[in-house]
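Some chains omitted; the rest stay in position.
The first chain written gets the first letter, and so on, giving A and B; residue counts start at 1 in each chain.
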């Protein structure tokens, strides 16, 4: 195919709870610009207008104005799920329902936001072992797998194990193999009302995962995939309708 | 196949907000034993141990003891969604996650419980017109369609119209045709953690829908389908696990 026609660049907001980098030297060393900084880099390199928002800003940095100007929200959090305000969670969920894309990373599986959107417990098993993870592409045709090899490795990662309590994903893109004996559905696509959601497993704060080239490729691909296209952004509402013309 | 082996009978709880029957004479006339009474009748005829719970009982009649002794909960509500306590909703959702089946009827689509389990707005269009609805079976092999004709009619029903803002159902069993020009995904199967959920569209309080033989057949089939089998009922939890034996 020839590249003749303009396609839009999604406007991305990277959200980070931003606690470990300020409190755990090992994490600060790995992510001197914050985990959000490492996530944002490849998005900016791809030309996507990318902004940062973090927990301690007013309204967690996720005001209505910010969200309405966001095509795709990327979310990293681990320790402080309970500190996220219910009002902000409801506001973000409403924008997903209206069409905003969401990329949920790693321990974000247990955020209020993700559990609200899944309707399940989103629980799983885990082990902090720092051994090898191998991610297999099981849907090579999927836009989120574009440019990836058949599998790629992270030398040191936390292990997650099944059962991951999510609804059956619309599409399963990655399955992880862990040296320690577990498997995990690591790349899962969902749609909730008009919004696309991608869950991506890797990204424990004590490992350099977000500096990995393949992980960065997934994040850029996922942002492109989750973007809402040119639909009007509108939270669905119940409507009492008039009779249609039938004849 | 020969009927040689014992299969379990699901224990059903029929929940009704139970307002219209006490406040609207037309509804009282149609449902002298309450909407719950009409729903419970075919379940009892099928031999299922069936109890009733209603909004105005303590804890809406849905105590932990009741829920743990319930294999399938059937839910009818319309006017008083907001009056259902969040604590009870969370308790019921936890039991669905643990394996309890749920059959959500008609305007229950907009209950707190259903929206929580779907992760979407669950909005739709509607018109109270009382014209003909025709339900088409689109999955004739599905246990919920057992014993039904290719389509069946309700002479007078409220019209619902798409878009019904739900996640793509795991299986779509019925699509409704309305004389007034709408269509609707009227029989939708979901799984949320270990629990099965069936949404069934018909059942407006001002029509005799729950006295209809085909509707009753669907309700009995759905209760049988949604029952959790012989699994241990347990709300999934996150677990920090020990290393596995690998070699």
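In this section, a residue touches a chain if its C-beta (ideal position, glycine included) is under 8 Å from a C-beta of that chain, and two chains touch if they have at least 3 such contacts.
This one's a predicted model, so the numbers in the text were calculated from it and none came from an experiment.
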Practice prompt. For this file, with 2 copies placed, note down how many copies the whole complex has.
Written response: 4
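The definition used in the following text is that only the chains that are shown with their structure count from here on.
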Worksheet item: Can you name the residues of chain B that touch chain A in the complex?
Response: 97, 110, 116-121, 123-127, 129, 161, 163, 165, 167-168, 170, 179-182, 190-193, 235-246
